[in-house]
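Shown below is the structure under consideration.
All protein chains of the complex are present and in place, except for one that has been dropped.
By written order: A and B. Residues from 1 in each chain.
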Amino acid sequence: MNTVFIKAATSLENSSIQKWKENGGKIVGYTCSFMPVELLSAADILPIRLRGINAHSMEISDSYYGPFVCSFPKAVIQLAGTGKYNFLDGVIISNGCDTLRRMNDCWRKMGEDIKGSLPSWLYYFDVPHKPDGHAFDWYVNQVKKLIATIEKQFDVRITEEKLNKAIKAQNDVRKMIWEIEKLRSETPLRITGTEAYSAIIAGTIMPVDEYKKHLNEFIIKIRKRKKDLAIDKKKIFLGGSICDDFELVSLIEKSNAVVVGENICFGIRNEKDMVCETEDPIKALATKYLSASVCPRMMGWYKERAAMIIERVRKINADGVIIQNIRFCDLHGSENGLLERDFEKNSIPSLRIEREYGPLTETGRLKMRVDAFIEQLKSTNK
Amino acid sequence: MRPELKEYNLDWLFASTFSVAKNLGNSSPGEMEYVFNYIPYVRPLLKPLLETGKPALTFLDLFGDYYTNIVNAKENGKKVVMTTFCFDPCIFYAVDNLLPVTLEIGTALTSLAWKRGTTDFMDYCTEIGFSETGCSSQRGAMGAYLAGLGAQIDLVALNMGGVCDTNANAYNFAAQYLDVPYYGLDYPSELTSDEAREYHHQDYRKLVHFIEEHTNCKFDIDQLREVLEEKRKQDDLMNEIEDMQRLVPNPVPGIYHIMIYAARYIYSGQKKFTKMLEEMVEIVAKNAKNGLSGLRNGVEKNRTFLVYIDNYSYGIALYEWFEKKGISHIGNILSRTFAETAPYTTGIPGTAYRIDTTNFDTMIDTLADINARMPMTRTIRGSYDAPNMWLDDTLSLAKIYGADCCIYLGTPGCRNTWSNIKLLARDLEALGYPTFIAYGDSFDSRVETWDTSEMRFEEFYNIRGLL
Partner (left out) sequence: MSIVAGFDVGSLSTKSVIIKNNKLVGSAIIKSGPKPVESANKVLQKLLDETGIAQTDIKSAVGTGYGREKIAFIEYAISEISCHAKGAQWFIPSARTIIDIGGQDCKVIKLDNEGNIKKFITNDKCASGTGRFLDVMAKVMNIDVSELGKLSQKSTKPISFASICTVWAQADVIKHINSRRPAEDICAGINVAMANRVAMLTNAIKVENDICMTGGVAKNQGVVKALSSILGCRIKKVKKADPQLIGAIGAALFAQEKL
């Protein structure tokens, strides 16, 4: 178990962030996988994906957000309200979904009430719900606007050279994550889902050079292992709503299972999931980031997403799929309904569960369902 | 789903009910009461409706036509496109072999006129995998269509991307479930910038191609012009009513709001809607001339602005309660068009639309602009406190129409508004408008029965001394 990754994945203010700040570096948070992190790295700003982990109550959040909404952005607001995000020099909010985009409104209002809880720079990054044509052009334009704003706000110049450098560094990371994904599809299986997932999440809150170094060491260590960790265990593929808490993966793995892959908005889908390094960097970033393959917010692309997920499930020989959604997430909630139907058509056993985001408060309930699913897989001798 | 629900298609029920109901115009009051005995659940909708006189008969007539056409679509060689209420259907009526069916209207009507509302159909959606927490406005009628209890759907086209995830997602789900082509217009958070306008225009052109592709029909430019000119007439008539609504007492009967916006969403650009508006203008003008209130008992005690939608359970119970209490309903988010000729548009460039029927291009641009200013599509696309967004619009409209207080009514599925209603309500209160947040579901009385909702409204109005 790699403690560096576990530590990074389980706490907001990890040592990398502290060190960065001590060296006078700027940190900007972002909400969603549709925001090209390379733009910030190219400005020598540390991009960190906003997390909601360790939010133990929602009373601050409840003053701004109403009921009937996803608990993930609520958790982020709660943390911000208690000062946990005071180290941020800025935040970029994109419209991953309605509830997430309203974080813009709620955070600013909270900033009026709780001094210091609102970062000095808050920017709204408007992502289209389609990946092509005029939507693609709109997105390219949004990227250009964001670059101009970052330059002005932080008094930096994001040159094409710097952008290319940032793209290369992030692609190196993507290649290493792909190595990890390949390890997860091998027999003997030498890496657990918990290890892999915590490694992937850690990358969203660590400076890229430091991350690359740790990833490299991690991969070398895994490759030296001999033991097959999948013996007597069922292989599970996990999909659905955002999950930046690897405890969910751990919970599944405690039920005699091993998680061999995810379709959650972290990590990469396949080896082609890179930014092209030979094209104009802005267009290349737009092509990779504005993709319909990840998220149900890209409406009208379900068939392509389902096909990709089914292909991945088959390639890694998963015994079953667990698809989860955070309560009130209509996007994943409904897409999971369609996926369940299509998994059945393709003879892939699946379990659909709904959960609350937060310190896994429903472990008993979730564990029972996962246990039952694994028992079901075992009894049908898959 | 209970077997008895599979006896009749939902749209057939509407077609037959409304087509027959319009004949009640020839009945004496005694005859009407006799008929009402046999339709105890439609009565709460029909009785107050018929009291409006001619506009009611035209309303029933146009709804009867609308649903009859949908029921007979296939037989008549027409395709049916499933769409949303905040999508102006003019474009569909400019194509010979296409008819729109709007889900939310179907859900509202079923909630208003049926004993159990649309709960069975809503539950059916959940049974087939749709998220139970999705907005109930789509889930009602959607359940019927997905269960095959309605006209066959040939394509899905709408405009809620970027504005309302749960809405766009519902239609997307329906399209996938039925395996039919889908096109969704997409909206950025900006409204008035040139870039946004350009984006709307390009997006809409792709919609036009989509329609042509899937109906094998080229747009008839003359037909489109005719439809848009009819819409212009309708805008002018609605503007007249809106203008007169500023008077104290308000001469517009509260029920006109739901009649106007319901008919507008399904029959924009069609002549019978124009006829209904003309009949309404005549009545409102008469009230205005005589200084009369639109309320039945004639005494206006309060003017309430609904910042979001109305309640559609138990036969327009909300309107009836307003009548009982002497509360003048001065509209909600669904009531406005934002035509540049409207009394509430400010002349700030980009906020309103202009109808330009010069050529095909200008007409498509017009339609794109109209759609970008439909309810929700305009008001809740960006930050609530951004210019021309929810707070701005609410304050302007509340001021223009002399609101004494504001009410928020919606559905638990509305992720968008529930994520910022507390902020809006806080600002409205600070600016002098007592604001009430209702926690019920406008389409599903299983969440909060009307009795309980009414109790809570009473409490609000009493405690805040609003009556």
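Rule of thumb we're sticking to: a contact is a pair of C-beta atoms (placed from the backbone, for glycine too) under 8 Å apart; a residue touches a chain by one contact, two chains touch by 3 or more.
Everything quoted here is computed from the prediction, not taken from an experiment.
Participant: Please pick, from B:P3, B:G77, B:P349 or B:G465, the residue that touches the omitted chain in the full complex.
Facilitator: Going through B:P3, B:G77, B:P349 or B:G465 one by one, B:P3 is the residue touching the chain not shown.
Participant: Of the residues in chain A, which ones touch the absent chain?
Facilitator: 327, 352-355, 364-365, 368-369, 371-373, 375-376, 379-380
Participant: Could you pull out which residues of chain B are in touch with the chain that's been left out?
Facilitator: With respect to the unshown chain, the touching residues of chain B are 1-3, 116, 119, 123-124, 126-129, 132, 439, 441, 444-449, 451-452, 455.
The criterion applied here is as follows: only the chains that are shown with their structure count from here on.
Participant: Calculate how many whole Å lie between the centre of chain A and the centre of chain B, each centre taken as the average of the chain's C-alpha atoms.
Facilitator: The mean C-alpha positions of chain A and chain B differ by 38 Å.
Participant: Spell out the residues on chain B that touch chain A in their complex, using ranges where they run on.
Facilitator: Residue list for chain B touching chain A: 128-135, 161-162, 164-166, 168-170, 172-173, 175-177, 182-184, 186, 188-190, 195, 199, 202-203, 206, 383-385, 412-423, 426, 437, 439.
Participant: Under the definition above, what is the set of chain A residues touching chain B in their complex?
Facilitator: Residues 63-70, 73, 95, 97-99, 101-102, 104-106, 108-109, 124, 126, 128-130, 133-135, 138, 141, 296-297, 299-300, 302-303, 325, 327-331, 333-338, 340-341 of chain A touch chain B in their complex.
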